[in-house]
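Of the protein chains in this complex, all but one are displayed in their positions.
Labels run A and B following the written order; every chain starts at residue 1.
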């Protein structure tokens, strides 16, 4: 009986899904029909050098702040205090490992000491494997010829991460306990993460001056949200039965927190730390634009001279640092599980190894403090032992590719640009704004339900108000095309990885590297291949966003219960049928999440796209960072990116929830009892 | 591994490490400040993100450090942020300023935190350029009157059916959208978004004989690699660019100048005199820039090379 009812409901729902598809198609058809006569009207175009009153007001605001800087007590009492404390921490860390200090020509701890301390630390929080990885990774910084820059990057990252954790973990715990705080915090965190960095780099120097503090604070803004969010999530998902047991025994709130909630959420919190470290590292590179020292400077400078090789080897150092930090924090997370169940013998042995390593570390510290050979990384000053060769090899390879693949890449660019991007952009950006708004609202309603409409309407209204409607629409078109490509890659590669362990083992490290390699590194070869064009920006965005989508899809496919796949295979399904009828539908949640994340990641590359010919919002953000007159316009463009992000994120999330609810109804979701 | 073995292993390593200390030189503390260092003090030089500027900064920093004993801090900043630094004390010197009348108004006239410090001797030329192969095969292309004739050839996927005029660095205030309109050119302005993108585009265009026209400027190290050819727009006359919307003439030549903070100018530091006297030619700058950009010398090495070869030029800068 219930089964029958379920089937009936599923038929209805499927029909609903079909109707929804038809409805969207209908809306688009009407749009195209209206677009033909209305094309080019009311597109709210504004030429690059023109300013709207809003942009001028933002300029004035900037000037006003700038003028009061010296006299306002807000600065001396608030911003200066923050700046000085952050500066003090950063300079201290730098003088430990990267910059000459205390009257010495070298930092307090030379390379040998740093390698030893890092290795010791990796073993202490992790295991022997990551300790070995750490030793190798840190040594490679010197071999690549970027010892000091790497240490600067590390010092800044550490400073930012320490502050992130000091603020983020308590805040996250609080947000985990208080629904109200969580509600207030969520949009703020969204904003912090989607606001393009370029937008706040220049104002930051206004408030916190030029120097390490601004770099660290820029990094903080970007890197703090993950640890807050994930900590809150961890606290929230502590099993209620454990909390209730504590309460029933008369535990106070504090006792519950200390003995139940935090220990049980610890693993998740360490995951948050891991994410924050990764974000901080990627941001420290960009902070080079406001003179944050380190590897980012090398990359940026290489970019000015189109020196692909040097940019790459510096990028490689960043990737290595990211991998080391990621693996160490991941090992620390696993350690949370294993450490308390180690037998007394294992614990004793570990203690001895720790003590041994500790002694070695102390010796290394002493040596690197005292002797030149242990302080300066040996090898040629420029390029290090292998850095020069790496750089030359990459430059040669990049030149060869550009020279020989130019025709092919041009063809690809033209096919996608003329076949997909131009028509789509023409439809979106050349339609009157009210037509696009109506279409967006209608589609949002159809795919995500009526509750999304007010949010979408507010976003659209603010976009109109930003004075950058047409630019936003051009950016939207490119974003959609990039997301389509990301999802195509995500599904194809993700399914492959999800089904084959070997493919997974092969591809995953590449994906990890693509995600942490600073975009600046691959811009030059891409420019050589595709020219300054929106397509280059799309490719850059795909490189950055596809790994996330691919991994999510792969994990989803992997998460499909083996028994279901077995059942499908045993009833004679072909591989194709298993994929399309079992694995993908069951991994639906992961696929929709991948689409959502893909979109957000693509959007976060809008500004980088502006650097390579995407124009529109990305270019304006960059220009606003560089040109005094366009400051306000750039700020508005940054806000417009955030608005697009909110619009797309909320709509896709709501649509996913809706799909999901339908799927749960059909019993597709696992782990739900009927 | 038993504890004993581990312990012995550690002991051996420790002894070995201590043995190493016998060889190797110790780190000496740096002497804290010579007399000349005290007299000069610290100079904060903003380094804007192009190689020509980097060349200026390399040479000034080299001389200030080695001849005057100053402590030089180079800060890699964009122009806008550099000027902010005058007010906050983070920046003392901007070595190559391209116009920026708006910033001058804010920081020199209104806030009074900066002062103009004379020309660098470099002439900044901004305009439209084509790759050399194009100028060779179609010599008439360097006259703007003929541009429409070739507009079709300049079409790309980005230019919406018109010819593409590629703009570069977002730092520059450009008149190109107005120029295209006012000269009735069948072109569309496309923003490459960065100097890097622009240079790469010209490089590819020359290598693969592609049609390309874009915004460029000298002095620029890339011109030593690929000698781009300037396209002549209606010549600049004083005031022809007064109304940005009605511009129909070429860009004004820039006299690149130096800006320093008021505080630095009043400090009486010998470095201030050095900056004030600093003047050289486009060729000088290009040779240093080329060493940095193409020959991959470090800033200091490139500066040293030039300083060693041009003693007579910089000797004059050191006089008070």
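Following the convention adopted for this analysis, contacts are C-beta pairs under 8 Å (C-beta built on N, C-alpha and C of every residue); 3 or more make two chains touch, one makes a residue touch a chain.
Here, contacts and distances are computed from a predicted model.
Candidate names were "DNA helicase", "Cytochrome c oxidase accessory protein CcoG", "Glycine/betaine ABC transporter ATP-binding protein" or "Diguanylate phosphodiesterase", and the UniProt protein name of the unshown chain is "Glycine/betaine ABC transporter ATP-binding protein".
Looking at the complete complex, one finds that the omitted chain is in touch with A. Remark: the omitted chain is touched by one listed residue; of A:42, A:56 or A:244 this is A:244.
Check A:47, A:252 or A:500 against the missing chain and you find that the one touching it is A:252.
Looking at A:160, A:175, A:260 or A:363, the residue that reaches the missing chain in the full complex is A:260.
Residues 239, 241-252, 255, 259-260, 263-264, 266, 340-341 of chain A touch the missing chain (whole complex, contact as defined above).
One rule holds for everything that comes next: only the chains that are shown with their structure count from here on.
Once the centre of each chain is set as its mean CA position, chain A and chain B turn out to be 31 Å apart.
Against chain B, in their complex, chain A makes its touches with residues 47-49, 63, 66-67, 69-70, 100, 103-106, 201-202, 205-206, 209-211, 288-291, 297, 300-301, 303-307, 310, 348-349, 352-353, 355-357, 359-360, 363-364, 367, 369-375, 381-382, 402-403, 406, 413-414, 417-418, 421-422, 523-524, 527-528, 531-535, 609-615, 618-619, 622-623, 625-629, 631. On the chain B side of its complex with chain A, the touching residues are 1, 3, 6-7, 9-10, 13-14, 17-18, 20-21, 24-30, 32, 49-51, 54, 75-81, 83-85, 87-88, 90-91, 100, 102-103, 106, 110-111, 156-158, 160, 166, 169-174, 177-178, 189-201, 203-204, 207-208, 221, 244, 292-294, 296, 298.
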